[in-house]
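Omission of a single protein chain aside, the complex is shown with its protein chains in their original locations.
Showing chain A:
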Amino acid sequence: MDVRQAVIWDSVLKERKESIITKGKQKNRLKCDTDSVAGCVSQRACVYCGARVVLNPVTDAIHLVHGPIGCASYTWDIRGSLSSGSELYRNSFSTDLQEQDVIFGGEKKLARAIDELVAQYPAKVVFVYATCIVGVIGDDLEAVCKAAAARHQIEVIPVQSSGFAGNKAAGYRAACDALLRLIQPTQTGISARANTINYLGDFNLAGEVWIIKNYLRQIGVEVNVAFTGDSHYEALKNATAASLNIIQCAGSMIYLAQRMKELYGIPYLNVSFLGLQDTAESLRKIASHFGDEEMQRRVEELVARETARVEPTLEWYRRRLQGKKAAIYVGGGFKAISLIKQFREIGIDVVMIGTQTGRKEEYEIIHELVDDGTVILDDANPSELEKFMVEKGAHLLVGGVKERPLAYKLGIAFIDHNHDRKHPLSGFVGAVNLAKEVYTTLCSPVWQYV
(Lines give C-alpha, C1' and ligand atoms only; values in the text may rest on other atoms or scores of the structure.)
Protein backbone atom coordinates (compact mmCIF):
# COMPACT_ATOMS: atom_id res chain seq x y z
CA MET A 1 0.00 0.00 0.00
CA ASP A 2 1.32 3.40 -0.91
CA VAL A 3 0.82 5.91 1.85
CA ARG A 4 2.18 8.77 -0.19
CA GLN A 5 -1.14 9.75 -1.66
CA ALA A 6 -2.12 13.36 -1.20
CA VAL A 7 -4.79 12.99 1.40
CA ILE A 8 -6.37 16.04 2.89
CA TRP A 9 -6.53 15.15 6.52
CA ASP A 10 -10.03 15.96 7.62
CA SER A 11 -10.81 13.69 10.49
CA VAL A 12 -9.48 13.60 13.99
CA LEU A 13 -7.36 10.62 14.98
CA LYS A 14 -9.30 7.95 16.84
CA GLU A 15 -7.30 8.21 20.05
CA ARG A 16 -7.91 11.94 20.16
CA LYS A 17 -11.69 12.00 19.73
CA GLU A 18 -12.53 12.06 23.43
CA SER A 19 -10.27 15.06 23.99
CA ILE A 20 -12.25 17.31 21.65
CA ILE A 21 -15.84 18.49 22.04
CA THR A 22 -18.06 21.08 20.46
CA LYS A 23 -20.26 22.85 22.97
CA GLY A 24 -23.92 22.15 22.40
CA LYS A 25 -23.23 19.17 20.15
CA GLN A 26 -21.59 16.74 22.52
CA LYS A 27 -21.87 16.08 26.20
CA ASN A 28 -19.40 17.95 28.33
CA ARG A 29 -17.13 15.03 29.06
CA LEU A 30 -13.70 16.05 27.93
CA LYS A 31 -10.78 13.71 28.45
CA CYS A 32 -7.91 15.65 30.00
CA ASP A 33 -4.85 15.32 32.25
CA THR A 34 -3.70 12.11 30.56
CA ASP A 35 -0.49 11.14 28.78
CA SER A 36 -0.09 12.48 25.26
CA VAL A 37 -0.94 10.09 22.43
CA ALA A 38 2.16 8.83 20.59
CA GLY A 39 2.70 10.25 17.12
CA CYS A 40 0.12 12.99 17.48
CA VAL A 41 2.65 15.83 17.55
CA SER A 42 1.47 17.14 20.90
CA GLN A 43 2.40 20.72 21.76
CA ARG A 44 3.19 19.70 25.32
CA ALA A 45 6.63 19.35 26.81
CA CYS A 46 7.58 17.05 29.69
CA VAL A 47 7.71 16.73 33.46
CA TYR A 48 11.08 18.47 33.57
CA CYS A 49 9.65 21.39 31.60
CA GLY A 50 6.81 21.83 34.06
CA ALA A 51 9.20 21.82 37.00
CA ARG A 52 11.66 24.16 35.35
CA VAL A 53 8.98 26.71 34.40
CA VAL A 54 7.77 26.93 37.97
CA LEU A 55 11.11 26.96 39.79
CA ASN A 56 13.33 28.87 37.41
CA PRO A 57 12.13 32.34 38.46
CA VAL A 58 13.66 31.80 41.94
CA THR A 59 16.32 34.40 41.36
CA ASP A 60 19.14 33.59 43.77
CA ALA A 61 19.10 29.82 43.35
CA ILE A 62 21.58 27.67 41.47
CA HIS A 63 19.48 25.77 38.95
CA LEU A 64 21.43 22.62 38.13
CA VAL A 65 20.09 20.16 35.58
CA HIS A 66 21.34 16.65 36.23
CA GLY A 67 21.36 15.01 32.85
CA PRO A 68 22.68 15.20 29.30
CA ILE A 69 23.21 18.67 27.87
CA GLY A 70 20.02 19.11 25.82
CA CYS A 71 17.65 19.64 28.74
CA ALA A 72 19.75 22.53 30.05
CA SER A 73 20.44 23.90 26.60
CA TYR A 74 16.80 24.24 25.54
CA THR A 75 15.80 25.95 28.79
CA TRP A 76 18.58 28.47 29.23
CA ASP A 77 17.21 31.95 29.97
CA ILE A 78 14.25 31.52 27.66
CA ARG A 79 11.65 33.01 29.99
CA GLY A 80 10.71 36.60 30.55
CA SER A 81 10.74 36.42 34.37
CA LEU A 82 12.28 39.57 35.80
CA SER A 83 14.34 40.00 38.95
CA SER A 84 14.79 42.94 41.30
CA GLY A 85 17.90 41.32 42.74
CA SER A 86 20.06 38.35 41.82
CA GLU A 87 20.53 37.30 38.20
CA LEU A 88 21.86 33.84 39.07
CA TYR A 89 18.68 32.18 37.80
CA ARG A 90 19.44 33.29 34.27
CA ASN A 91 22.24 30.73 34.07
CA SER A 92 21.64 27.15 33.02
CA PHE A 93 23.92 24.68 34.74
CA SER A 94 24.19 21.06 33.65
CA THR A 95 26.12 17.99 34.72
CA ASP A 96 26.39 17.33 30.96
CA LEU A 97 26.22 13.55 31.39
CA GLN A 98 28.27 11.52 28.94
CA GLU A 99 28.01 7.93 27.84
CA GLN A 100 30.34 6.72 30.59
CA ASP A 101 28.24 8.48 33.20
CA VAL A 102 25.15 6.76 31.86
CA ILE A 103 26.91 3.42 32.19
CA PHE A 104 28.64 3.94 35.52
CA GLY A 105 26.20 6.35 37.14
CA GLY A 106 26.30 10.09 37.54
CA GLU A 107 26.20 10.50 41.30
CA LYS A 108 29.87 11.39 41.77
CA LYS A 109 29.80 13.85 38.92
CA LEU A 110 26.70 15.48 40.37
CA ALA A 111 28.32 15.82 43.78
CA ARG A 112 31.40 17.42 42.21
CA ALA A 113 29.24 19.69 40.07
CA ILE A 114 27.43 20.98 43.14
CA ASP A 115 30.77 21.55 44.90
CA GLU A 116 32.14 23.49 41.93
CA LEU A 117 29.07 25.67 41.59
CA VAL A 118 28.71 26.42 45.27
CA ALA A 119 32.38 27.40 45.41
CA GLN A 120 31.89 29.78 42.53
CA TYR A 121 28.47 31.27 43.16
CA PRO A 122 27.35 32.19 46.63
CA ALA A 123 23.87 30.72 46.89
CA LYS A 124 21.82 29.44 49.75
CA VAL A 125 19.78 27.02 47.70
CA VAL A 126 20.52 24.66 44.85
CA PHE A 127 17.71 23.04 42.87
CA VAL A 128 18.85 19.81 41.25
CA TYR A 129 16.52 18.77 38.43
CA ALA A 130 16.26 15.10 37.49
CA THR A 131 15.95 14.33 33.77
CA CYS A 132 14.84 11.14 32.01
CA ILE A 133 18.24 9.51 32.30
CA VAL A 134 18.46 9.99 36.05
CA GLY A 135 15.21 8.15 36.49
CA VAL A 136 16.54 5.23 34.46
CA ILE A 137 20.15 4.84 35.60
CA GLY A 138 19.03 4.99 39.19
CA ASP A 139 21.16 7.82 40.58
CA ASP A 140 20.15 8.45 44.18
CA LEU A 141 19.47 12.15 43.83
CA GLU A 142 18.09 12.38 47.33
CA ALA A 143 21.27 11.01 48.91
CA VAL A 144 23.64 13.12 46.82
CA CYS A 145 21.68 16.28 47.61
CA LYS A 146 21.50 15.46 51.30
CA ALA A 147 25.25 14.90 51.51
CA ALA A 148 25.96 18.10 49.56
CA ALA A 149 23.64 20.08 51.80
CA ALA A 150 25.48 18.85 54.85
CA ARG A 151 28.84 19.56 53.24
CA HIS A 152 28.01 23.14 52.34
CA GLN A 153 25.47 23.98 55.01
CA ILE A 154 22.96 25.17 52.42
CA GLU A 155 19.75 23.78 50.99
CA VAL A 156 20.29 21.35 48.12
CA ILE A 157 16.88 20.26 46.94
CA PRO A 158 16.23 17.46 44.48
CA VAL A 159 13.44 18.06 41.96
CA GLN A 160 11.96 14.75 40.87
CA SER A 161 11.29 15.72 37.27
CA SER A 162 12.30 12.76 35.12
CA GLY A 163 10.77 13.66 31.77
CA PHE A 164 8.84 10.48 31.10
CA ALA A 165 7.22 10.15 34.53
CA GLY A 166 3.92 11.79 33.66
CA ASN A 167 3.08 14.97 31.78
CA LYS A 168 3.93 18.62 32.28
CA ALA A 169 1.49 18.87 35.18
CA ALA A 170 3.50 16.24 37.08
CA GLY A 171 6.40 18.65 36.79
CA TYR A 172 4.38 21.39 38.46
CA ARG A 173 3.82 19.05 41.36
CA ALA A 174 7.52 18.14 41.51
CA ALA A 175 8.34 21.85 41.68
CA CYS A 176 5.77 22.41 44.43
CA ASP A 177 7.25 19.52 46.39
CA ALA A 178 10.67 21.14 46.08
CA LEU A 179 9.25 24.45 47.28
CA LEU A 180 7.56 22.75 50.20
CA ARG A 181 10.88 21.38 51.33
CA LEU A 182 12.24 24.88 51.28
CA ILE A 183 9.36 26.18 53.37
CA GLN A 184 9.21 23.26 55.78
CA PRO A 185 12.09 23.98 58.07
CA THR A 186 10.47 27.25 59.02
CA GLN A 187 11.92 29.16 61.93
CA THR A 188 9.62 28.91 64.84
CA GLY A 189 8.35 32.11 66.26
CA ILE A 190 7.35 33.67 62.96
CA SER A 191 3.65 34.13 63.06
CA ALA A 192 1.43 35.22 60.26
CA ARG A 193 1.14 38.96 59.91
CA ALA A 194 -2.25 40.47 59.34
CA ASN A 195 -3.06 41.57 55.80
CA THR A 196 0.01 39.80 54.53
CA ILE A 197 -0.36 37.29 51.75
CA ASN A 198 1.59 35.01 49.46
CA TYR A 199 0.91 35.35 45.78
CA LEU A 200 1.09 31.95 44.06
CA GLY A 201 1.30 31.25 40.34
CA ASP A 202 2.78 34.42 38.91
CA PHE A 203 6.23 34.26 37.35
CA ASN A 204 6.82 37.99 37.04
CA LEU A 205 6.85 38.00 33.26
CA ALA A 206 7.62 41.57 32.22
CA GLY A 207 7.14 42.65 35.85
CA GLU A 208 3.60 41.35 36.35
CA VAL A 209 4.19 40.50 40.02
CA TRP A 210 5.28 44.09 40.59
CA ILE A 211 2.09 45.43 38.98
CA ILE A 212 -0.10 43.30 41.24
CA LYS A 213 2.00 44.06 44.33
CA ASN A 214 1.35 47.74 43.68
CA TYR A 215 -2.41 47.25 43.52
CA LEU A 216 -2.33 45.22 46.70
CA ARG A 217 -0.25 47.79 48.49
CA GLN A 218 -2.82 50.42 47.56
CA ILE A 219 -5.56 48.43 49.24
CA GLY A 220 -3.43 47.80 52.31
CA VAL A 221 -2.22 44.28 51.61
CA GLU A 222 1.45 43.34 51.69
CA VAL A 223 2.84 40.51 49.60
CA ASN A 224 5.06 38.31 51.72
CA VAL A 225 6.46 36.35 48.77
CA ALA A 226 5.36 35.53 45.25
CA PHE A 227 5.67 31.97 44.01
CA THR A 228 7.89 32.19 42.19
CA GLY A 229 8.25 35.43 40.23
CA ASP A 230 11.11 37.58 41.56
CA SER A 231 11.35 35.39 44.66
CA HIS A 232 14.47 34.54 46.58
CA TYR A 233 15.60 32.06 49.19
CA GLU A 234 14.94 34.06 52.36
CA ALA A 235 11.48 35.14 51.31
CA LEU A 236 10.44 31.66 50.22
CA LYS A 237 11.68 30.20 53.46
CA ASN A 238 9.46 32.57 55.41
CA ALA A 239 6.38 31.81 53.37
CA THR A 240 4.45 30.83 56.48
CA ALA A 241 4.46 34.45 57.61
CA ALA A 242 1.41 35.07 55.46
CA SER A 243 -2.18 34.77 56.57
CA LEU A 244 -3.56 34.02 53.12
CA ASN A 245 -2.42 32.46 49.86
CA ILE A 246 -3.88 33.76 46.63
CA ILE A 247 -3.35 31.60 43.55
CA GLN A 248 -3.39 32.82 40.01
CA CYS A 249 -1.99 29.97 37.91
CA ALA A 250 -3.94 27.23 39.65
CA GLY A 251 -2.69 24.53 37.27
CA SER A 252 0.81 24.86 38.62
CA MET A 253 0.17 26.01 42.18
CA ILE A 254 -3.09 24.65 43.55
CA TYR A 255 -1.22 21.66 44.96
CA LEU A 256 1.17 23.93 46.85
CA ALA A 257 -1.76 25.95 48.21
CA GLN A 258 -3.55 22.80 49.36
CA ARG A 259 -0.44 21.46 51.05
CA MET A 260 0.23 24.78 52.79
CA LYS A 261 -3.31 24.75 54.05
CA GLU A 262 -2.90 21.24 55.42
CA LEU A 263 0.53 21.84 56.92
CA TYR A 264 0.32 25.41 58.12
CA GLY A 265 -3.37 26.21 58.11
CA ILE A 266 -3.00 29.00 55.56
CA PRO A 267 -6.27 29.40 53.63
CA TYR A 268 -6.23 30.09 49.91
CA LEU A 269 -8.27 31.92 47.28
CA ASN A 270 -8.26 31.50 43.52
CA VAL A 271 -7.69 34.77 41.71
CA SER A 272 -6.82 36.05 38.28
CA PHE A 273 -5.42 39.40 37.32
CA LEU A 274 -5.95 39.00 33.59
CA GLY A 275 -8.57 41.42 32.28
CA LEU A 276 -10.58 44.19 33.93
CA GLN A 277 -13.34 41.97 35.23
CA ASP A 278 -11.09 39.34 36.78
CA THR A 279 -8.71 41.91 38.23
CA ALA A 280 -11.54 43.82 39.91
CA GLU A 281 -13.22 40.66 41.17
CA SER A 282 -9.99 39.26 42.52
CA LEU A 283 -9.24 42.42 44.48
CA ARG A 284 -12.78 42.37 45.90
CA LYS A 285 -12.41 38.75 46.83
CA ILE A 286 -9.24 39.46 48.79
CA ALA A 287 -10.79 42.43 50.60
CA SER A 288 -13.87 40.43 51.44
CA HIS A 289 -11.70 37.60 52.78
CA PHE A 290 -10.17 40.01 55.24
CA GLY A 291 -13.58 41.45 56.01
CA ASP A 292 -12.04 44.87 56.23
CA GLU A 293 -14.39 47.69 55.23
CA GLU A 294 -11.64 50.19 54.73
CA MET A 295 -9.91 47.74 52.42
CA GLN A 296 -13.12 47.18 50.49
CA ARG A 297 -13.55 50.91 50.09
CA ARG A 298 -10.00 51.19 48.78
CA VAL A 299 -10.60 48.38 46.29
CA GLU A 300 -13.65 50.18 44.89
CA GLU A 301 -11.69 53.38 44.70
CA LEU A 302 -8.82 51.68 42.87
CA VAL A 303 -11.09 49.79 40.49
CA ALA A 304 -13.11 52.92 39.69
CA ARG A 305 -10.00 55.01 39.14
CA GLU A 306 -8.13 52.47 37.02
CA THR A 307 -11.21 51.46 35.02
CA ALA A 308 -11.96 55.09 34.25
CA ARG A 309 -8.39 55.54 33.16
CA VAL A 310 -8.32 52.61 30.71
CA GLU A 311 -11.96 52.47 29.59
CA PRO A 312 -11.74 55.15 26.86
CA THR A 313 -8.74 53.38 25.35
CA LEU A 314 -10.44 50.00 25.49
CA GLU A 315 -13.56 51.51 23.94
CA TRP A 316 -11.47 52.76 21.03
CA TYR A 317 -10.15 49.24 20.47
CA ARG A 318 -13.55 47.62 21.06
CA ARG A 319 -15.10 49.60 18.23
CA ARG A 320 -12.44 48.31 15.88
CA LEU A 321 -12.37 44.71 17.05
CA GLN A 322 -16.06 44.05 17.59
CA GLY A 323 -17.23 40.79 16.03
CA LYS A 324 -13.83 39.23 15.41
CA LYS A 325 -13.36 35.56 16.26
CA ALA A 326 -10.53 34.23 18.40
CA ALA A 327 -8.96 30.83 18.87
CA ILE A 328 -7.06 30.14 22.08
CA TYR A 329 -4.44 27.49 22.73
CA VAL A 330 -2.44 28.10 25.89
CA GLY A 331 -0.65 26.17 28.61
CA GLY A 332 -3.00 26.27 31.56
CA GLY A 333 -6.69 26.56 32.34
CA PHE A 334 -6.75 29.80 34.31
CA LYS A 335 -5.27 31.70 31.38
CA ALA A 336 -7.84 30.23 29.01
CA ILE A 337 -10.73 31.12 31.33
CA SER A 338 -9.56 34.69 31.82
CA LEU A 339 -9.00 35.13 28.11
CA ILE A 340 -12.61 34.26 27.31
CA LYS A 341 -13.76 37.08 29.59
CA GLN A 342 -11.06 39.42 28.42
CA PHE A 343 -11.99 38.93 24.78
CA ARG A 344 -15.59 39.56 25.67
CA GLU A 345 -14.50 42.89 27.15
CA ILE A 346 -13.24 43.96 23.74
CA GLY A 347 -16.08 42.48 21.72
CA ILE A 348 -14.38 39.31 20.49
CA ASP A 349 -15.95 35.82 20.49
CA VAL A 350 -13.97 32.69 21.23
CA VAL A 351 -14.60 29.95 18.66
CA MET A 352 -11.92 27.45 19.64
CA ILE A 353 -10.24 26.99 22.99
CA GLY A 354 -7.78 24.49 24.40
CA THR A 355 -4.94 24.01 26.82
CA GLN A 356 -1.93 21.76 27.27
CA THR A 357 -2.54 20.94 30.91
CA GLY A 358 -6.00 22.22 31.89
CA ARG A 359 -7.77 20.43 34.74
CA LYS A 360 -11.25 18.95 34.75
CA GLU A 361 -12.64 21.76 36.93
CA GLU A 362 -11.17 24.33 34.59
CA TYR A 363 -12.66 22.73 31.50
CA GLU A 364 -16.05 22.78 33.21
CA ILE A 365 -15.79 26.53 33.70
CA ILE A 366 -14.62 26.96 30.11
CA HIS A 367 -17.57 24.94 28.89
CA GLU A 368 -19.91 27.12 30.88
CA LEU A 369 -18.41 30.36 29.61
CA VAL A 370 -18.19 29.76 25.87
CA ASP A 371 -20.99 30.00 23.31
CA ASP A 372 -22.60 27.02 21.63
CA GLY A 373 -20.55 25.76 18.73
CA THR A 374 -17.20 26.58 20.30
CA VAL A 375 -14.67 23.77 19.98
CA ILE A 376 -12.95 22.81 23.24
CA LEU A 377 -9.87 20.62 23.06
CA ASP A 378 -7.18 19.30 25.39
CA ASP A 379 -3.54 18.60 24.42
CA ALA A 380 -4.12 19.54 20.78
CA ASN A 381 -1.70 19.14 17.88
CA PRO A 382 -0.96 21.33 14.84
CA SER A 383 -3.33 19.37 12.60
CA GLU A 384 -6.25 19.90 14.96
CA LEU A 385 -5.42 23.54 15.56
CA GLU A 386 -5.29 24.09 11.81
CA LYS A 387 -8.51 22.18 11.17
CA PHE A 388 -10.61 23.95 13.78
CA MET A 389 -9.20 27.42 13.24
CA VAL A 390 -10.03 27.16 9.56
CA GLU A 391 -13.42 25.50 10.10
CA LYS A 392 -14.45 28.06 12.70
CA GLY A 393 -13.14 31.00 10.71
CA ALA A 394 -10.87 32.28 13.49
CA HIS A 395 -9.26 35.65 12.80
CA LEU A 396 -6.81 35.35 15.64
CA LEU A 397 -4.89 32.73 17.61
CA VAL A 398 -3.53 33.11 21.13
CA GLY A 399 -0.65 30.78 21.82
CA GLY A 400 3.05 30.19 22.33
CA VAL A 401 6.19 30.14 20.21
CA LYS A 402 5.40 26.86 18.43
CA GLU A 403 1.88 27.94 17.45
CA ARG A 404 2.88 31.35 16.11
CA PRO A 405 4.27 30.31 12.72
CA LEU A 406 1.29 28.03 12.12
CA ALA A 407 -1.11 30.94 12.56
CA TYR A 408 0.96 33.16 10.31
CA LYS A 409 1.16 30.52 7.58
CA LEU A 410 -2.61 30.26 7.70
CA GLY A 411 -2.90 34.02 7.38
CA ILE A 412 -4.26 34.35 10.92
CA ALA A 413 -3.30 37.08 13.41
CA PHE A 414 -1.45 36.00 16.55
CA ILE A 415 -1.14 36.94 20.22
CA ASP A 416 1.91 35.83 22.21
CA HIS A 417 0.62 34.65 25.57
CA ASN A 418 3.64 32.67 26.68
CA HIS A 419 6.48 32.78 29.15
CA ASP A 420 8.82 34.47 26.68
CA ARG A 421 6.87 37.67 26.22
CA LYS A 422 8.37 40.97 27.15
CA HIS A 423 5.20 42.96 27.88
CA PRO A 424 2.80 42.54 30.82
CA LEU A 425 -0.73 41.26 30.31
CA SER A 426 -1.78 41.52 33.96
CA GLY A 427 -3.96 44.07 35.67
CA PHE A 428 -5.47 47.17 34.12
CA VAL A 429 -2.32 48.00 32.20
CA GLY A 430 -2.25 44.43 30.89
CA ALA A 431 -5.83 44.65 29.68
CA VAL A 432 -4.86 47.64 27.56
CA ASN A 433 -1.73 45.88 26.36
CA LEU A 434 -3.75 42.89 25.22
CA ALA A 435 -6.28 45.04 23.36
CA LYS A 436 -3.45 46.94 21.76
CA GLU A 437 -1.70 43.72 20.72
CA VAL A 438 -4.93 42.31 19.28
CA TYR A 439 -5.42 45.49 17.30
CA THR A 440 -1.78 45.54 16.18
CA THR A 441 -1.95 42.06 14.75
CA LEU A 442 -5.57 41.95 13.50
CA CYS A 443 -5.55 45.34 11.84
CA SER A 444 -2.05 45.24 10.39
CA PRO A 445 -1.82 46.36 6.75
CA VAL A 446 0.11 43.19 5.87
CA TRP A 447 -3.05 41.09 5.67
CA GLN A 448 -4.24 43.15 2.71
CA TYR A 449 -1.57 41.54 0.59
CA VAL A 450 -2.15 37.88 1.34
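Assume contacts are C-beta pairs under 8 Å (C-beta built on N, C-alpha and C of every residue); 3 or more make two chains touch, one makes a residue touch a chain; residues count from 1.
Throughout what follows, contacts and distances are computed from a predicted model.
The unshown chain of the complex is recorded in UniProt as "Nitrogenase molybdenum-iron protein NifN", chosen from "Nitrogenase molybdenum-iron protein NifN", "Carbohydrate ABC transporter membrane protein 1 (CUT1 family)", "Deferrochelatase" or "Penicillin-binding protein 1B". In the complete assembly, the contact with the undisplayed chain comes from A:Asn167, out of A:Asn167, A:Asn198 or A:Thr441.
Between the chain not shown and the residues A:Lys23, A:Lys109, A:Arg173 or A:Lys213, the one that touches is A:Lys109. Only one residue from A:Phe93, A:Tyr172, A:Tyr233 or A:Phe334 touches the chain missing from this view: A:Phe93. Of the residues in chain A, those that touch the hidden partner chain are 1-7, 9, 13, 15, 35-49, 64, 67-76, 78, 91-99, 101-102, 109, 112-113, 115-117, 131-133, 135-137, 163-167, 381-383, 386, 400-402, 404-406, 408-411, 450.
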